[in-house]
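Here's a slice of the assembly, chains where they normally sit.
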Amino acid sequence: MSKWIHKNNWRDMEELIEESKGVAIIPVGSTEQHGYHLPLGTDTYVAITLAEAAAKETKVVLAPPIWFGWSPHHMVLPGTITIRPEVLIEYLYDVIESLTQHGINKYILINGHRIVNIIWMQLAAERAQRKLGIKVKIFDPAYMSKDIVKELGFGPVGHAEEIETSHMLYCYSELVNMEKAEDNPIKPVDLYSVDPSYPNDTLCYVPSTIEVAKEHAEKAGGTTGEPTKASKEKGKIYHEHLVKNLVKIIKDLQQEN
Amino acid sequence: MSKWIHKNNWRDMEELIEESKGVAIIPVGSTEQHGYHLPLGTDTYVAITLAEAAAKETKVVLAPPIWFGWSPHHMVLPGTITIRPEVLIEYLYDVIESLTQHGINKYILINGHRIVNIIWMQLAAERAQRKLGIKVKIFDPAYMSKDIVKELGFGPVGHAEEIETSHMLYCYSELVNMEKAEDNPIKPVDLYSVDPSYPNDTLCYVPSTIEVAKEHAEKAGGTTGEPTKASKEKGKIYHEHLVKNLVKIIKDLQQEN
Amino acid sequence: MSKWIHKNNWRDMEELIEESKGVAIIPVGSTEQHGYHLPLGTDTYVAITLAEAAAKETKVVLAPPIWFGWSPHHMVLPGTITIRPEVLIEYLYDVIESLTQHGINKYILINGHRIVNIIWMQLAAERAQRKLGIKVKIFDPAYMSKDIVKELGFGPVGHAEEIETSHMLYCYSELVNMEKAEDNPIKPVDLYSVDPSYPNDTLCYVPSTIEVAKEHAEKAGGTTGEPTKASKEKGKIYHEHLVKNLVKIIKDLQQEN
């Protein structure tokens, strides 16, 4: 039986909520440019595939995916859709509030869109915790894979780079076009990086200005990093590492009352 | 090649936007109870299947589906998710505004959720037309099938009734559970009906109060109408009628500059 | 004794609320162009006259009229005033919330402005029902007269057409200037109509773009329909039909607890 709410009728859902011990996953992604070789829906696919994999190993409710995120800096390339963060906060809050009325009280927000979405998700999560008396965890692949990326020989977190590309190659190879992949190596920048594991000093992340975004778009089609180093095998290790941790978090939450 | 934005990379998207002559479909549904026999995602599936069918016959851009609508009166049954209409207006507006930046200037909003979603979609559509200088049409299956439902022997528009059930049987039979379908025939009500083709006097639609919704939920599991009269064959006729009109609207829009 | 709140002092009001069994009418109109021959306040006058007529036959509280509605598409002609629908929703909600504190728990919103106002009134009505535990009905003359307009030989619902003109001739003849009335017959449009009783397929209503509105304004001074076919006699039949139904709705509500 599927764990997706939208594929079930309400009586099956009633049962599934009971079995889940009140734990639901909400997959949150984006629709934004991912270089020449990855589809615009990459971030949402990442969230969906992790949710489905965890649902195979645990009883957990899966909310329908949220396909749009906050992507103002990627609007320079066609197909990108961006929603104002103040709207996304309210939208996500209402999803959580609705499910809370049906007895779900522990949420894992899987963020396929990395640091940009985390910002507004934190605001929605805090308000939901405080107002609804529930628990919310934000599961972000980039943060959750810090200890494995070095082993895999991946460079720092960029955009449409070897990490995302390997993951997509393993889970959705039909949507990846490796011949078109183009590298745009990340050069160390003084006092700045978006990579959460970057060891140097850092200024905090603010999405790029339009000028910087345009430059970036012209250079390598919006890629930051080295997608040509990606492989399905590395994607598999990365994916399984994430799923293992996600399953652990679900089980921990199910043991809390 | 898929017409869904999320399945393409931005360079393919650029080409597809060009070929579409600026016409995009945004499928809008809901996640709400649909009786004992239909999945919670029914309204969104309806919007998706129409979008995909039209995309087979025309060049048109398909935006990722919006899985949540305004469903306050269905919150009495588990799994239903409702977003405040003031949030949905802003959300949809941002989707349209984003795509307008990429050269799309004619939109068809397919509404799988009938009269309830139409309300806030009209507000978003008007603002988008006025502020962005574009055109927006709202395509609603219930309105668009007025001249065919009588022929098919369907009763008035209800909820999870023979119309929706036939459509789902034809397009997503694996998600329909006909053995569980239960009828709740629609009795004529004085001065009121939600059916747009209902000939008598009428008060305007306002979503049910919680009390009425609870009564309704207890009676036939949230169904209004006679789903046992549904059939795949009728679903086919109904679907093709809708697709034919949808294709016509797309082609008309493509001829406008 | 007048039933209008603004004409009474609070002690008389206290008594009147008691006698009304908790039923109030809120007349909602607009200030917008109505062709060469009807005053800008037509929609509000329509709501006021119906409210006053019903108040002669029943005990019911009348709230002061709301003179402004949502009229973005009529801004091309002078004197039109439009309020953003998101503001109107809050405004109307506050009126209802205030009266609910004084013991009124059943509301009839008389909409003189037809399909355009219904949209935001539905949103206010739903929220009021849900948050305040009250009942709200939307009474719209165009919907409520479906079964009578054909008999009267009226064409489809337009703007400042024979229906509104007849009604104004009967109730406010001093404000109508029949010599200036100019016809602009409604031609059947494929897949579209704003008339709720129109039998063909239909796309849902969205207020006209500025371009279409300008064209329309230049053509017949903003009229759509055939006002020269109006008469005081037809206006009388139309008015009495509406009042009869309105009185019935008030009495039905008074019998509910």
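The first chain written gets the first letter, and so on, giving A, B and C; residue counts start at 1 in each chain.
Methods note: contacts are C-beta pairs under 8 Å (C-beta built on N, C-alpha and C of every residue); 3 or more make two chains touch, one makes a residue touch a chain.
All values derive from a computational prediction rather than experimental measurement.
Undergrad: Total copies in the full assembly, please; the file places 3 of them.
TA: Full complex, one repeated sequence, 6 copies overall.
Throughout what follows, only the chains that are shown with their structure count from here on.
Undergrad: Classify the chain contact graph as line, ring, star, complete or other.
TA: Per interface graph, the chains form a line.
Undergrad: Regarding the chain B and chain C pair, does the interface count as same (over half of residue numbers shared) or different (under half shared)?
TA: Chain B vs chain C: same; shared/all numbers exceeds half.
Undergrad: What's the chain with its C-alpha centre farthest out from chain C?
TA: Result for max centroid distance from chain C is chain A.
Undergrad: So the centre of each chain is just the mean of its C-alpha atoms; given that, what is the distance between chain A and chain C in Å?
TA: Their C-alpha centroids are separated by 49 Å.
Undergrad: Whole-Å distance, chain B centre to chain C centre, using C-alpha means?
TA: Their C-alpha centroids are separated by 28 Å.
Undergrad: Taking each residue of chain B in turn, which ones touch at least two of the other chains?
TA: Touching at least two other chains: none.
Undergrad: For the complex, which residues does chain C have touching chain B?
TA: Listed in rising order, the residues are 72, 85-86, 89, 111, 118-123, 125-126, 129-130, 135-140, 143-147, 191, 196-197, 199-207, 209-210, 245, 248-249.
Undergrad: Could you list, by residue number, the parts of chain B that touch chain A in their complex?
TA: Answer in residue numbers: 4-11, 13-14, 17, 31, 33-41, 44-45, 63-68, 75, 77-84, 87, 90-91, 94-95, 98-99, 101-103, 175, 177, 180, 221-222.
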